[in-house]
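One structure below.
A single protein chain has been removed from this complex, and every other one stays in its place.
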Amino acid sequence: MTAQIITLTINGLQVSGLASETILQVARENNLPIPTLCFLEGLSTQGSCRLCMVEVAGSPKPQPACVTLIQEGMEISTHTEQLLHYRRKIIELLFSERNHVCAVCVSNGHCELQDLAREHGVDHIDFPYRYPAMTVDASHSRFVLDHNRCILCTRCVRVCGEIEGAHTWDVKNRGIRSLIVADFDTPWGSSTTCTGCGKCVHVCPTGALSEKGKSVAEMLKKRPSLPYLVANRTLEH
Amino acid sequence: MKKLRLATLWLDGCSGCHMSLLDMDERLLDLAASIDFVYSPLVDVKTFPETVDVTCIEGAVSSAEDEHKLRTVRERTALLIALGDCAVTGNVPAMRNSCGIGQVMTTVYCKREALNPQIPATGLPTLHDQALPLHSFVKVDLFIPGCPPSADTLFSALTALIEGRAADLRLNTRFGA
Partner (left out) sequence: MPREELKQSGERQRQFLNGFAHHILVCTGLGCLHNDEIIRALGEVIATQGLEHHILVRKVGCMGLCALGPMVLILPEEISYQSVHPRDAAEIIAALGKEPVQRLLLPPNLPFFSRQQKNVLALSGRIDPENIDDYLAVGGYNAAITALTEMRPGDIVRQIQESGLRGRGGAGYPTGLKWSTVAKAPGSQKHVVCNADEGDPGAFMDRSVLESTPHSVLEGMIIAAYAVGASNGYIYVRAEYPLAVKRLKLAIREAKRHNLLGHAICGAAFDLNLEIRLGAGAFVCGEETALIESIEGRRGIPRPRPPYPAEHGLWGHPTLINNVETFANIPLIIERGAAWFANLGTEKSKGTKVFALTGKIKHTGLIEVPMGTTLREIVFEIGGGIPGGHTFKAIQTGGPSGGCIPAEHLDTPVSYESLNELGSIMGSGGMIVIDETTSMVEIVRYFMQFCMDESCGKCNPCRVGTAQIHGLLDKFCNRTATEADLATLEMLCQLVKNTSLCGLGQSAPNPVLSTLRYFRQEYLDRIVDPAPPHLENQP
C-alpha cells in the first residue's frame, strides 16, 4: 500500500504529510510549535486539554491539532488572536481549578503548566480561584500524589495502562469533582497493581506526581528522553 | 524632569518582595535620580500621601485592615502594581483558603500550644474568610508575578515606568519565579 501524501498550508507555509498524520505532527515536523498539555508523544491522544486548538479555514469552530488528521488543501492557522485568547483563558481556568502554589511546588521551574502560563503571558488569573479542599496521598514508599496540583491530563493513566500495562490509575467521579485514583480508589501505597515503576511520575506535567523527599523546585522529570515513550513512538510508525 | 512619586505597601506577605527591591543594590541610586519614594515600609513616612504615581503592593489581602488599606491606596494611586505572587495569586497566604479560618486558628493557637491553648480574644487582626489577590478587590494595572520577582525584574519594570514604556512591558518572570 502506498502512503497518500497530502499538501496543506500552516500559517501560510506550504507543508506536506502522510494522510495518517495529525495536524500537530506535521506542524512539529516543520518547526511550527503548537502548545499541548495532555498530549505526549508515545501515548494515545485524547484531545482533552484543548490547548492545541487551531483554526481550519472553512470550519466554524477551532479543531484540536493532536487528533485531527490532515486533509488535502487544508489551510491552518495556529496562532490567531482568537486562539491565543482561548489558550490563555484555558490556562487560567486550570490555575483557578485547584490549589497551584508554584512558589512551594516540587516542580517549580520544571512545570509544563507554569511554562505555558509564562509563554502565553498569563501574569494573573482573572477567574476566581475555587480553593477546593484536596488531599495528598503520600502512602506510597517512593512517590507522592498531590491532588492540589493535578490538572487531569490523564498522562499518568495512559502511561500506566498503555506502556506499563498495570492500569493502576484511573479517574473517579466526573466533572469538576474528577479525581485520579489508584485501583478502586485505594491509597497508592496499598495498590495491588502498582509496580512502582515511576513512569507516571515522569510523564506528569506538573508537581501532582513526584518522588518522595524532593523539596521545592527539586523534582526534575526525565520526560523528553524517556526510552519507553521513544520506543512506543517507533512502534506506532 | 518631574520625579516619579513611588509608594510601596506591605500586606499579607513575607517581605521577600521588598527584599528584592533592596536587592537592586547600587541600581537604587540610579533610580533615586528619577524616583521619589513617598511611602513605604522602607522609608520613614507615616501617612499615605494623597496622590501617588505608582504604588507597588506586596502580599495578599487577608484581613479587613488589608482591604481598607488597599482600597485607600487604589483611590490615591494612578498606577497600581501587584508585586509578587501573594499580591498576584494569593500564593502561600491563600493556602489556608481551602481549609477555612477556624482550622487555621485552632491549629496555630490550640493544637501547637501545650500550655493554656486558646485563641486570643484581643490583639489579632480580623481575618477575612479567604486570603485573596489584589484584583479580587480593586483594579490592578500591572502584575509582576514571582516569589519573589528578582531584583532584575523589578529594575526593568521600574525603568520602563520611568521611561513611560509600561504599556508594552514584557517581564522575564513567572508564577513562583
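Here are some notes:
To keep things simple, chains are lettered A and B as they appear, and every chain counts its residues starting from 1.
Everything that follows uses one rule, which is that contacts are C-beta pairs under 8 Å (C-beta built on N, C-alpha and C of every residue); 3 or more make two chains touch, one makes a residue touch a chain.
In this text, all values refer to a predicted model and were calculated from it rather than measured experimentally.
Contact with the omitted chain, checked across B:V73, B:V88 or B:A177, is made by B:V73. Check A:S20, A:T80, A:T135 or A:S178 against the missing chain and you find that the one touching it is A:S178. Here one chain is not drawn; of A:R28, A:R50, A:H79 or A:R223, the residue touching it is A:R50.
Hidden from this view is one chain, which touches subunit A at 46-50, 53, 61-62, 64, 67, 69, 86, 89-90, 93-94, 96-97, 126-128, 130, 151-152, 170-171, 173-178.
Here is the rule we go by: only the chains that are shown with their structure count from here on.
With centres taken as mean Cα positions, subunit B sits 33 Å from subunit A.
Looking at the complex, you find that subunit B touches subunit A at residues 82, 85, 88-92, 94-95, 97-99, 130, 132-133, 135-136, 140, 143-145, 147, 170-171, 173-176. For subunit A in complex with subunit B, the touching residues are 95, 99-105, 108-109, 114-115, 117-118, 121, 123-126, 128-129, 131-134.
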